[in-house]
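Note that one protein chain of the assembly has been removed; the remaining protein chains are unaltered in position.
And now, subunit A:
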Amino acid sequence: MVGTSLQQELNNFVRSLREQGILDHNFDTLSRIQNDQSPLFVTEVINLFTRDAENAITQARDSLQEPSVDYDKLIAAVHQLRGASSSIGGCRVALACRELRSAIDDKDKERCNEILQRIVEEYQTLHVNLAHILNLGRQILALQRGQHQA
């Protein structure tokens, strides 16, 4: 059945992301607790994460571009991004945030910029893969709804 094979495709895709270290077990938790009462839970979380992450990255970038770096604002942005990414299972982004915090503590602007660039790259990788997960999820949901109506 198409629905089963789509679900299998999704499962395999998430497993491959786990194997690549792009996602960790926290994403599996989100998938497991999604239920009939909240069938769009993972979709909502991914969309909220995208908004949070992009705001945090913008804030971090703005902080570093100021003539006198606002390290407090930068710390707040990094911690927001770290919390959001670790909650969704985006372990590489979370790890890079931890490194950025260390660079901030050293007040090393150059290193901060380098690590922020890496965070942006890791986030973009995560974002593309989460978009694919969303796409597969939408197809599965559409099929399920079609089957219920039939």
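Just so we're on the same page, a residue touches a chain if its C-beta (ideal position, glycine included) is under 8 Å from a C-beta of that chain, and two chains touch if they have at least 3 such contacts; residues count from 1.
By our rule, contacts and distances are computed from a predicted model.
Going by its UniProt record, the hidden chain of the complex is named "Two-component response regulator ARR22" among "U6 snRNA (guanine-N(2))-methyltransferase THUMPD2", "Two-component response regulator ARR22", "BHLH domain-containing protein" or "Aldehyde dehydrogenase". Across A:6, A:76 or A:136, the residue that sits in touch with the chain not pictured is A:76.
For the options A:48, A:128 or A:142, the residue in contact with the chain missing from this view is A:48. Along subunit A, the points of touch with the absent chain fall at residues 26, 29-30, 32-35, 37-41, 44-45, 48-49, 52, 76, 79-80, 82-84, 86-88, 98.
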